[in-house]
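This is the structure, below, for whatever I ask next.
A protein chain is absent from this complex, but the other protein chains hold their places.
Our next item is chain A:
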């Protein structure tokens, strides 16, 4: 948990540091005591002043709120009027369109004019129209689906005229407005909470629309406001100063200045964010501070991402080559024309003019550029976009990516890097939540140095796992609705909310439809049955039962018992869990309630005052005194028989139905664990906690402070007044490394000191064991404060809290002052199970030649253990660990490890090396002078595990590998701590799971389980890459092949730029006749079936090595294209030479055969042909022939210079035409046909072999598959045999032995982290 919290915090700090620069630069300028007016004058530029819109300062309001935006939002790019100019303007930002435009304009120059003016415009117009339609549709949908709805929502806003709250649309809300909201309403703008109907001035919000987290969060009314009655906006004299709008969701700073010049600090807890939902609170009133696009939610809405894929970069290079080719061809023609002209005297067919041959050649150069324009495959860009949309359609519709528990599919957020999925060489994975479930389950604990193994609990977990697996299995076989329903009941813990961009605008998807049926309790965060059910350890129960037995009279036992009770008390209260019960539904109805009466009715029914229903049923004075004595320690207590009854009664019956909503899964796990020992958290309000202790009934604990978790401290604390002893007690829960250091022996009795020492020693031992088992460890400690100590601390803490500018630092310091001299109570081990099929996925990725790195914030031991569990580490692997404290040591270590590795390699053997680096070492290794060594070392390792790494380091590592090794990287993670890494990597994948939606929001693809990665990469990645690469090559081929036909003709027409085709047909040839089949080819072609691709991950390597699109492939394709065009030109040429054929008659068979060649070429290249292919290929051919036929009949004077009237009709009635077409097509395709056949027979690539396997019958297929896998396994076993002999090899499973230096250093390793 620490790691998660810590990294999340760090990340937020990073974001804050980035976005805050310049916005909020002079923190020390504000809280001085100079007059506020002066401040305003100075700081208006940097901050925002908000005053009530209908308040007393009317005149001032206008000037102050001048710069603020209204609440209407517009996520559309265009309006009706601006669409055409804006869209055109944006489209002409593309180089391709500019190229077209240039050609069009060139054609307007009379001396270089090649075609009719209209004709050159066609490609441009078609492309512009296609894109404009696409843009318009997208924009319209955005407007219709989200903006209109969001802007049109109704909320209650205070109106001065009517002196009351009236309904207004969201878009009419302004900064400074007072807005009243009821339960379940969505917040229309960022508002300061001024009033809440809750007695404690608290309101709860659900941020699912913002970050996907469904647990409730508390917000507080601004302090020192008159409470009780609803506040009247007319009398709101205060003025609010706050930061300018920014996108940091977790920070809000400012102050409110009352007329009396008193100032109250404002912070994040006072701010209600737009598009969150009010829950569990009857009415709230707030003042709008940021509206519309200035709200934090909108500022965070960055829209879809644009990345450029590797293949596209490669392709752009080749387009440059095309340009070179074009220039060469045009130059040839220009020079040829000049020379040809010079050799001619005045011929009767020459138009008399005075242009010199050189100038004529120059003009011709430009003419040729127009004529040969198609050589630059500009339509390729549009085609690629369409193809990628198609590919994404199929990825999104893959039923294998569907997760029944979450009812979610894969989300493709980046639309243009599908083919990068097929070229990944490095995968960087987070651990928690990515490899593991992030479903924390309490596994075992140690209290006061005694370990409680919870054997029964472990067994129970196994059972759950099996059940779940069965359920999964069932879900795959059964498709009936009924079984699906039962499954969904099982999966209550899942968050069903999905965050799309639209929900950020305040529109929750599928509203109304989603209302769960009353029998299905709404899923609550982190409380699956598995997490709830903790089977208590019998021994520990027995000890706890001592509370009611005479045994506890013994001194030692009672000492231990206090530890135990304190331990569970800490588990129960040291958290930020929100408690609710199911008969207090949060999701009554999502539609806004119609009237106040309705709301009141509702609340009478459901929302009874919390503590009245939860009042302790069995609290008696005697218990108190009894336990009071217990906690006073050492005083013998008398045993009264009445106690026994009470304990028996304590079985949770009516209270069983509590729902805990925690911010992180391990908090919930701990609370549930405490509950299993009847130490139940019943209520959690701002000032009081209600806890039920065994033998004591319910106790109200006075909550003094919560020192929330932060990453620097890596712990959280609560300060409470103990209900029994009335002492001030600090309960702290945190990372073992930190707590162990802070847990010093209390000054006092020597006996207790030695006892503490013993406990520490024992606990440390247990902690090491836990880590080795792969458990997440947490230490629990407490500290009793004397009231004077507390007074002193309180004073300084109050100062820290009220200070505005340095608040964070002061609060941190204050917390650190409190959390010293802790008494160690014990530690917990929480298990985070691996997700299903993780080992298989990792193994498949490794077989596919992908290097998997695990970057985690966890401890080294835990990380290694998980790595073993998911087969990232094999028993035969040689483990290299790098832990060091200084840069020099790090350098030496790197060299040493390298040498060791060379040794290992020389010893011929290990199946691979795995490097384990901790965060501190990583920091040195990432420095400029060491990163080379580090990379060199890690490059030779099969896997690298970076533990204790910060989010920043994660992204640095990814960037380093990506930039220095020039490889394709993929980062996968689920939490906010992975965001930076996801953004840096070539492909970022977010896992939508337990940790909110931040990772998903910044990712390119969002999946729900790690195992989906296997199919995503191995199948879809492979397909997308091969498809796209082949399609691009095909496009180049197609254009070169066709354009060269025109070029060859220049040698027979005096290089004058004539074309033997009608110019309409020429333009349409690319645009219509041959454009659709390649698209289908790019979307649907399958070289190998999905099953085979999954079973043989090695096939992925072809994509990694860019096999489908090598430089050689490109040039071979070019050569083939040139050969084909030569055939396609010269066969008709010789067939028609010396005849009376006119130019268009000569062009007709050339066009027809080139069309056939181009289409059949695709048939040869395609690996699969479905009826769709057949339809489109035939359709294209038919379209061409019918078009030319109709054109040759209908077109009488169209396209003046070369009028096609009658040409094709005549040609197609002559046998010669077909004779020419047949021979040309055959000859042109022969080499490629032969090459394919020979290549596939003599030296087939793996892909081809696999494709051949697909064609076998099932039996042969299985046999062949086995043989293939055997050959793979053989190489593996070979190395295994050698490895066993190798002395370096660690002993294989099941007991993975850690290197010795790791063992002894684990405690220090932890403490090194800061």
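Everything below uses one rule, namely that a residue touches a chain if its C-beta (ideal position, glycine included) is under 8 Å from a C-beta of that chain, and two chains touch if they have at least 3 such contacts; residues count from 1.
The rule we apply is simple: contacts and distances are computed from a predicted model.
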Among "NCT transcriptional regulatory complex subunit A", "TITAN-like protein", "Cell cycle control protein" or "Trafficking protein particle complex subunit 6A", the omitted chain is listed in UniProt as "Cell cycle control protein"
In the whole complex, not just what's shown, which of A:72, A:849 or A:1054 touches the removed chain?
A:1054
Looking at the full complex, which residue from A:1065, A:1131 or A:1152 touches the chain that isn't shown here?
A:1131
I'm checking contacts with the chain that's been left out. Which of A:79, A:397 or A:927 qualifies?
A:397
Across A:463, A:1172 or A:1190, the one contacting the chain not displayed is A:1172
Please identify which residue in A:77, A:460, A:760 or A:1249 touches the non-displayed chain.
A:1249
On chain A, the omitted chain is touched by residues 114, 344-353, 367, 394, 396-399, 402, 404, 407-409, 481, 484-485, 487-488, 510, 513, 1052-1054, 1056-1058, 1060, 1084, 1086, 1090, 1131, 1133-1143, 1145-1147, 1163-1164, 1166-1172, 1196-1197, 1200-1203, 1205-1206, 1209-1210, 1214-1216, 1219-1220, 1223, 1226-1227, 1230, 1233-1234, 1236-1238, 1240-1242, 1244, 1248-1249, 1251-1255, 1264, 1267-1268, 1271
